[in-house]
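The complex appears here minus one protein chain, its other protein chains still in place.
Entry: chain A
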Amino acid sequence: MSKHTLKAATITMAHGAGGKAMRDLIDDVFVGTFDNEHLNGLEDQARFDLAALQQQGTKLAFTTDSYVVDPIEFPGGNIGTLAVNGTVNDLAVSGAMPKYLSCGMILEEGMPVEQLRRIVTSMKQAADEAGVMIVTGDTKVVPKGKGDKCFINTTGIGVIPDGVNISAKRCQTGDKIIVNGFIGDHGAAILNARGDLALDVELKTDCQPLHGLVQAMLAVCPDIHAVRDASRGGVATVLCEFAESSQVSIRLDDEAVPIREEVRGVCEILGLEALYFANEGKLVAAVPAESADSVLSAMRAHPAGKDAAIIGEVAEGKAGRVVVKTFFGGERIMDMLVGEQLPRIC
């Protein structure tokens, strides 16, 4: 419950200065919105009952991520939805049930308070959907020009159930590679939302929490070998990481990769590859061959995996290498990106 109300229309340096303005901001915008028993105590730290956590699993998962996306609002979400789901997903792909998040915000002087409220409200909605609580936080304000409207860091804690052992090091020859739906939507949506392309196309971020899906996959196959969310660097980078960490060769079937027509179009025009586009609600899994069909069915029955597809396999070949079978039988190597993916000029 907020005791103080923020009346200002824009963020000023005072909102980070430790005085009344900051108290109003925290009380009204953050505590008032996130509203849970851990946060409402207004201590310098959240406190948990260890015994209660221990009943849910045997390992604690702990992760952090910072969000600096530009623009901060885009079709299908904003930096707040991203900051919650991104960290939830980093926990989820270990098999963990996400529990608690922190929220560190760096605001640029001059940011409209209305926009901040929208972002914080989105964070609360995303947290509720994912079943996590935002239990501690911090706010800093930097002078105009020293930041870019709003940067967010979230750190997350989750609990891994007994017996789950998911690791990028565990891919084995024969494993099937599965992705949970259309790839590249987020990357293409952000590129388009920046507005300098002037493409007339409707693209939305795929931002969504993945722990429910991972739990559904584990329910039919507790021995899933590897799962990673395909955020920055896209599906291509995850596959390169799998191949390198497990010292195996992965064969990807170009034709089997689900890519929306609109995203393919953006890629064709700019000479980019959707396999490298960022996603915010897509995972790549390496699953034992004998369980692949049941995992795929379980994924397709879950809303976050209804377009799931098997896109390749761990095969005999040079360790650490990802080979793409092109749709008429040619082959090429897929490596990690060098620098940014820059559009070709002609």
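Throughout what follows, a residue touches a chain if its C-beta (ideal position, glycine included) is under 8 Å from a C-beta of that chain, and two chains touch if they have at least 3 such contacts; residues count from 1.
Operating definition for what follows: contacts and distances are computed from a predicted model.
Per the UniProt record, the chain missing from the shown structure is "Hydrogenase maturation factor", taken from the list "Periplasmic binding protein domain-containing protein", "Hydrogenase maturation factor", "3-oxoacyl-ACP reductase" or "ABC transporter permease". Touching the missing chain, out of A:Leu60, A:Leu197 or A:Ala315, is residue A:Leu197. When the full complex is taken into account, the listed residue touching the unshown chain is A:Arg321, out of A:Arg23, A:Lys59 or A:Arg321.
Residue A:Gly330 is the one among A:Gly18, A:Gly145 or A:Gly330 that touches the chain not shown.
Considering the complete assembly, chain A touches the hidden chain via residues 196-197, 261, 264-265, 268, 270-271, 318, 321, 323-324, 326-333, 335, 338-339, 342-346.
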